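One protein chain omitted, others in place.
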Amino acid sequence: MTTLFKRLQNSCRKEWHAYTQHEFVRALDRGTLSESSFQHYLMQDYLFLIQLARAYAICVYKSDELSEMRQASHLVTNILDKEMNLHLRFCDDWGISSEVLEETQEATATVAYTRFFLEIGMSGDLLDLHVALAPCVIGYGVIGDKLINKPTTDLSLNPFRHWIEEYGGLNYQKLAATACSQLDSLSAKRGGKERLPALVEIFRQATKLEAQFWQMGLDQSY
Amino acid sequence: MTTLFKRLQNSCRKEWHAYTQHEFVRALDRGTLSESSFQHYLMQDYLFLIQLARAYAICVYKSDELSEMRQASHLVTNILDKEMNLHLRFCDDWGISSEVLEETQEATATVAYTRFFLEIGMSGDLLDLHVALAPCVIGYGVIGDKLINKPTTDLSLNPFRHWIEEYGGLNYQKLAATACSQLDSLSAKRGGKERLPALVEIFRQATKLEAQFWQMGLDQSY
Amino acid sequence: MTTLFKRLQNSCRKEWHAYTQHEFVRALDRGTLSESSFQHYLMQDYLFLIQLARAYAICVYKSDELSEMRQASHLVTNILDKEMNLHLRFCDDWGISSEVLEETQEATATVAYTRFFLEIGMSGDLLDLHVALAPCVIGYGVIGDKLINKPTTDLSLNPFRHWIEEYGGLNYQKLAATACSQLDSLSAKRGGKERLPALVEIFRQATKLEAQFWQMGLDQSY
Partner (left out) sequence: MTTLFKRLQNSCRKEWHAYTQHEFVRALDRGTLSESSFQHYLMQDYLFLIQLARAYAICVYKSDELSEMRQASHLVTNILDKEMNLHLRFCDDWGISSEVLEETQEATATVAYTRFFLEIGMSGDLLDLHVALAPCVIGYGVIGDKLINKPTTDLSLNPFRHWIEEYGGLNYQKLAATACSQLDSLSAKRGGKERLPALVEIFRQATKLEAQFWQMGLDQSY
């Protein structure tokens, strides 16, 4: 059985490649990304997390089973109570104070992807929203897994080792796998084959916007 | 081919019967409904229309094709620019002034059904919303058609003749038929079989709330 | 300084009295409420809690400060992870099994109030939503406080003692006080005086729907 995620990925090969093999990712892998690009990315990623928490809050609201509501509410509190603090500490390690973070303006690429998925969350249903989030939630797992398992990767010398270990690590891989199987269970309840063409377009747009997010990091643009 | 509407109706026979054969409807048919019950119903129906216009506005927002957006926007303007004025005139014929109408409080049964479908419109997708509206939009057509075509119905003597002719008439029958085929085209795009159990529950609840709307008219309750 | 809650209450004295002094409340107080009415109420209150969790999820989404998002997300998890289990146990004490609970249909009065506040949550802003919730969240505190402090109340003999102690108790009183001061802080940010007339109408409708909720318990109606 092909998962829905696999089908979506296969329908957007070009965009998926441009996202997962983006110069930003390759530079992370080689350890050659400029420090200021990584810092710019980190600051925007912090602002991104806030919007992701809002997206999971929409998931709580849109779930029609208690178990789904609970799962989504744990994702919300996990971001707000844990991830954001970890992110603050990680930023601090890279010389970004919490004061600087709080004054950071959202870049256009950050606005574009986050408001895109939030708006899909409002105008569509739970499946539409999870598909819009997949390039981020599952995609980071795919990228992390690839980077950590590359035979050429010598993490001990890589300044971005922490990032790679985070997304290539077991915890995140589990989270991504759960998100992947949730796409299938949602599709089993809310329509599969008929919806594929529309879901592919959502996935394509989200994947392109994620690639733009890397580009924004690279360009240090707003 | 069985339409989605037919499937929904067949899955909720008991509730559908309680709604379409409600004492209020039978009294309309026989011409024995009390004038004050009909007036109470008319006033609440006016408030209902406002919420229906809001529901179609959600449809405009949630449509992903221009033709759908246009169709829904015409339903909005049709209610706001035509239907509501016809309703005002009809109320006037029954001795209800526009001043009285504007001061009328929404009855609990009116709040229950209208906020139910509006909330479904927000938490679900376009198909969920149209299913929640179907007992009203298509149901009134079914009831009107039945009443106008009954051999025993002598409309010339029925004080509610105008109402029966409105919903049994060609214009409304066309609108109901369009709504019916729209359910099928939406289902073809956004999932059919897999969604049926959840759609049935939405339809069941909406049908029960419509029956409560008749009961509220009968009881003249708030 | 008069709190916003006080202003709302004073603008809806009649409805507030009808709600807080409802026959259901007086029968709770005297211990004379029929067991089956209380059971009916408990079952509907369980279904109500699910919708309240969804309302707080909307609050997470609609908050524009991290501290507000966190506060609302804790209310969501508190309901889903604690309150609902306590409610299940409480229902069990009253002879209602979790199987019965899960098959319980929402009564019209439950649909009316819950979908009313959820819809306000979508069409309005955070302040509108909190005002729509106030008759429930703060009102239960007002009622619990009154019942527990009545000199004539002999709780030791009252079969509904647990309920009265729950809402009259310190924990709930704190939660209600927090909700009350949150109304004021929201109003300070999102408009006060100008919005009062519209907020009063939301509060009035919500209060009436809460009275209908008691009535539904009393009548054991659906």
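Order of writing sets the chain letters: A, B and C. Residues in each chain are counted from 1.
Convention: a contact is a pair of C-beta atoms (placed from the backbone, for glycine too) under 8 Å apart; a residue touches a chain by one contact, two chains touch by 3 or more.
What you are looking at is a predicted structure, and each value in this text was computed from that prediction instead of being measured.
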Handout entry: Omitted-chain contact residue, chosen from C:62, C:87, C:115 or C:204
Key = C:62
Completion exercise
Which of A:27, A:109, A:179 or A:218 touches the missing chain? It is A:109
Practice task
From the listed residues C:23, C:83 or C:125, report the one that touches the chain absent from this view.
Solution key: C:125
Fill in the blank from the handout: Considering the complete complex, of C:22, C:195 or C:208, the missing chain is touched by C:195
Fill in the blank from the handout: Where chain A meets the left-out chain, the residues are 54, 106, 108-109, 111-112, 115-116, 118-119, 122-123, 205, 208-209, 212
Exercise for the section: List the residues of chain C that touch the chain left out of this view. Expected result: 61-62, 64, 122-125, 128, 187-192, 194-195, 198
Completion exercise
Against the hidden chain, chain B presents residues 50, 53-54, 57-58, 60-61, 66, 69-70, 72-74, 76-77, 80-81, 84
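To be clear about the criterion, only the chains that are shown with their structure count from here on.
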Problem - Touch-network distance, chain A to chain C, counted in steps - result: 1
Handout entry: Chain closest to the middle, measuring from C-alpha centroids that were averaged per chain
Key = C
Practice task
Report the chain whose mean Cα position is at the greatest distance from that of chain C.
Solution key: A
Handout entry: Distance from chain C to chain A - Cα centre to Cα centre, in angstrom
Key = 37
Completion exercise
Touching at least 2 other chains, the residues of chain A are 61
